[in-house]
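In this view, the complex is presented without one of its protein chains, the others remaining in place.
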Amino acid sequence: MDDFYREEILDHYFGSSQRGRLDHPSLSADGTNPLCGDAIHIDLAVDEQGTISAARFDGAGCAISQAAASMLTEYLEGRTTDEARAVSAEEMLKMLKIPFTPARLKCALLGWKTVQKALTPKAEPDQPAANS
Amino acid sequence: MDDFYREEILDHYFGSSQRGRLDHPSLSADGTNPLCGDAIHIDLAVDEQGTISAARFDGAGCAISQAAASMLTEYLEGRTTDEARAVSAEEMLKMLKIPFTPARLKCALLGWKTVQKALTPKAEPDQPAANS
Amino acid sequence: MSSGEASPWMTDADTDHHLKESFMGRAGEIQPEPMFDPHSIRADFPALAREVRPGVPLIYLDNAATSLKPWPVIRAVQAYDVDFPANVHRGLHTLSEEATAAYEGARGKIARFLNASSDSEIIFTRGTTDSINLVALSWGRATLRQGDEILLSAMEHHANLVPWQMLAQEKGVVIRYAELAPDRTLDLDSFDRQINERTKLVAITAMSNVLGTIVPIQEITRRARSAGAVLLVDAAQAVPHQRIDVRALDVDFLAFSGHKMCGPTGIGVLYGRQALLDQMPPVIGGGDMVTHVDRAGAEWNELPWKFEAGTPPIAQAIGLGAAVDYLSQFPWDQVVALHHSLVRRAEALLSAIGGIHLLTPPNQVNGGVISFTVDRVHPHDLAQILDRSGVAIRAGQHCAMPLHQTLGLAATARASFYLYNKHEDVDVLAEMLQNAQKVFHRR
Partner (left out) sequence: MSSGEASPWMTDADTDHHLKESFMGRAGEIQPEPMFDPHSIRADFPALAREVRPGVPLIYLDNAATSLKPWPVIRAVQAYDVDFPANVHRGLHTLSEEATAAYEGARGKIARFLNASSDSEIIFTRGTTDSINLVALSWGRATLRQGDEILLSAMEHHANLVPWQMLAQEKGVVIRYAELAPDRTLDLDSFDRQINERTKLVAITAMSNVLGTIVPIQEITRRARSAGAVLLVDAAQAVPHQRIDVRALDVDFLAFSGHKMCGPTGIGVLYGRQALLDQMPPVIGGGDMVTHVDRAGAEWNELPWKFEAGTPPIAQAIGLGAAVDYLSQFPWDQVVALHHSLVRRAEALLSAIGGIHLLTPPNQVNGGVISFTVDRVHPHDLAQILDRSGVAIRAGQHCAMPLHQTLGLAATARASFYLYNKHEDVDVLAEMLQNAQKVFHRR
């Protein structure tokens, strides 16, 4: 019916089991979409082998940004941090299967960018998102 | 031939007997046309009865501004300062008999404005024209 | 605006009358003509004829962001480019004289439109933002001292907020905010508590771009005057939607943009009281704002050119003049009534749907803006879903983040009307909102 807001996207938006925070995340980061002020928080638990045992997202935003974050965190669980780092923006967009306008691109990539930020070795100490 | 630059205007422009300075002017003033930077100096000699015995103009500028100043100073000689003060902008334009565009209006009225300035009782001490 | 619907703070009959006079122009002489009909002018706006995509006509409800442009304005801009594309002021040739006459003629039209005392009080700028910054960088930097106060309201657009914050940072000036009343109109009691003898400037919007409500400027003027403060009015929304008389309102500065009132982009106006403008230093230096320059320094030109350095937006000023002509032909009290009735209709239809929360204060004098949130649907998703039906609304914080913080909302959706919008547009909006709810509610 609506290729943007199809079943799968809305499932991730409303009923994601990935939504939430970890008590003791190994890595985490906050990201903001400057166009709208929406923010995403990412928590990752990484075991000694470098495998992501749990990934969670939290935040408020549009269906696209939240669904994307949900899909990505789901995908990351069980994968290594190296594999996670290797996920490209294009792969993120492919997961979403949505025809993107420039404005929605930032929505689609908000979670992905925040994950990349969490995975960046020399990540600065986390700052509260500006406008959450 | 050319209704702007007709004989009379050019006579005043090139051969005006009004051009020059007075040795001991009773009143004088400087005026500038901000559009072009052209400047006019006006000297008036006024006798005890308030009659303008001599009027001179000096300066560099377009034919219109110089001719207008020449015509006006010629007209003023023998008239009282009250009569001089009463000369309106319209009368000045009538003397010139030229169809005026807005830009040339400032040319036509430069001498007239400077005369009015010279005649203004509380005229500030004369300043050298900015751009002469 | 039917006379029964006055905002609660307009209790004083006199104020009410003045307000109407100054906002509505010839409101006194009630016109016997038939009610203004938006259908009659839709053909003037070529964008209304377009389809957003094949088979989907445009329903443009983003007028608070920018209005559509009518043919007379488009043609006026084109006439400059085609017939007399010359620079102004400095040329003696015919094209330059024509351009100068058209450019200065537009200034005159705007002066008369606002009932300014003289053309010298009309400074052409790039827009409202530019106009307000001009006051901040000129009057503000020259006048304000550490400890002075600027009074704003809780509902200002960033354009009337950030310039003052930048100035406050530089000068050690204190910014205060007049709060909203519980019904989200301006709280005049709060205003009275915030204004004091240190208040050097009151800078306030005449109409909120989020709430649509109209601020009673004469109430503000009276208060600013008795505090001895200068009054700047952000009229970006008010000038397109009301008739503004700067002398009746007795304001010091008034800023607005061409593009929200049928004019081109790239042009705006700062009205300033001559006595203030005369004292103010220029901000931007260059050609045309000087009478003399030498290696040591320069002398400033007279008003308004002192504030118009360089080649101005000539075609755009001429276009704005055409927009003023265009708008002036309508019985303006009826246009005001149209905007008001569109909002009333939207209020009624949207409240009936359920799950929709209106931000716009109910039953207020409103210049044609309605903001809302829809349960479970993020405003941006809403805007996108509506767009597929050709309905253009705006989502986000509408450059009014502090207002959204005050209201505790991350983002809102906004529909805003202008003189070509019809009641059917509101009906489609309501229908499409229900459609969006269905998409999001189906589980």
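Note that the chains are named A, B and C in the order they appear, and that numbering of residues resets to 1 at the start of each chain.
One rule holds in what follows: contacts are C-beta pairs under 8 Å (C-beta built on N, C-alpha and C of every residue); 3 or more make two chains touch, one makes a residue touch a chain.
Every value quoted in this text rests on a predicted model; they were computed, and no experiment measured them.
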Which chains here would be touched by the one that got left out?
A, B, C
Taking the full complex into account, find the residue in C:165, C:190, C:274 or C:363 that is in contact with the omitted chain.
C:165
For the full complex, which residue in C:147, C:228, C:285 or C:362 touches the chain that was left out?
C:285
Option from C:41, C:188 or C:399 whose C-beta touches the chain left out
C:399
Tell me which residue among C:157, C:184 or C:340 touches the hidden chain in the full complex.
C:157
Going by the touch rule given at the top, which residues of chain A touch the chain that is not shown?
32, 34-35, 37, 101-104, 130-131
In terms of residues, what is the contact footprint of the unshown chain on chain B?
1-2, 4-5, 10-11, 14-15, 35-38, 60-64, 104, 107, 131
When the complex is taken as a whole, what residues of chain C touch the one chain not shown?
46-47, 50, 52-53, 58, 60, 62, 65-69, 73-74, 77-78, 80-87, 90-96, 126-130, 132-133, 136-137, 157-159, 161-163, 165-166, 169, 175, 177, 257, 259, 264-267, 282-290, 292-295, 297-298, 309-316, 380, 383-384, 386-387, 391-396, 398-399, 401-402, 405
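The criterion applied here is as follows: only the chains that are shown with their structure count from here on.
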Per the C-alpha means, the centres of chain A and chain C lie apart by a whole-Å value of 39
State, to the nearest whole Å, the distance from the C-alpha centre of chain A to the C-alpha centre of chain B.
79
Which chain B residues sit where two or more other chains touch them?
none
For chain C, jot down the residues that touch at least 2 other chains.
none
